[in-house]
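Every protein chain but one is kept in place in this view of the complex.
Right after this comes subunit A.
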Amino acid sequence: MENLISKKDLLEAANISYGQLYRWKRKNLIPESWFIRKSTYTGQETFFPRDDMLLRIEKIKSLKDDLSLDELADMFSPSPALTSLSAEELTKRNIVSNTSLEMYISHHGTTNSFNFNQLLTLYVLDKLLQTGEVNRSEGLDLLDVLAKHSQNLKSNESELIFIRKMGVSFFILTPEPAKLFVESQAKIIVHYKLNQFTEELKLKLS
C-alpha cells in the first residue's frame, strides 16, 4: 500500500487532536479498515490512507456544526438511508436533471417513488452525464450494470470504473478497491468510489 500517512503526521496535517480522532472512530465516522497497523522502529504505529483520510476529516470538520456525529455516521455508512422521493420532488429539489430522469424512466418504466438504491443509480447516471464522461447510450449501459449488480455492492469500498478503447466502452463494478493496468490504447475514463456518490446523495437529500 502506498501513500499512507502516520497518525502523528495526520494529526498535524489536519490539525486535530488524539481525542477527536478516537471520538470519531468510536462514532464510526472513520472505517475500521482505514486503521492500518505497521511495525516501525518505535514499535507499532497506525497509518491511514492519506487522501481518503484527509478528505473524510475535511468533511467531518465542515459538517460537524450542522449535523450531529450520529447523523454524520449515517451519512458515511454505506447502508442506504431510508428515504423515497417522487419524480416531481427530484426535479423540484434539483437533485438530478430532467434528462437523466427521462432516461431512467424510459429504461426502467415509471415509478411513483424512488427508493434510495434507485436514487443512487439515478444520481450516478446524472453525474456521469453532466460531466460529459459518458454519452446517452453508454448511460443506458450504466443503468443495466447497476440494475444487475448493485445488490452485490454492499461494502464501503465498491468502485465504478469506465473504460473506453477505440470507441468501444464498458463499465466495471468491483466490490473491492481495484488497481487497474490497461493496454496503451485503452483509457480509463472514470474511476469512482461508489461510497462517494452515496455520501453526496445523502447530503443532497438531507
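Note that in this section contacts are C-beta pairs under 8 Å (C-beta built on N, C-alpha and C of every residue); 3 or more make two chains touch, one makes a residue touch a chain; residues count from 1.
Following the convention adopted for this analysis, contacts and distances are computed from a predicted model.
UniProt records the chain missing from this view under the protein name "Polymer-forming cytoskeletal protein", selected from "Putative membrane protein", "Polymer-forming cytoskeletal protein", "ABC transporter permease" or "Spermidine/putrescine import ATP-binding protein PotA". Across A:17, A:111 or A:152, the residue that sits in touch with the chain not pictured is A:17. One chain is missing from the display, and on subunit A it is touched by residues 7-8, 12, 17-19, 21-23, 25-26, 42-44.
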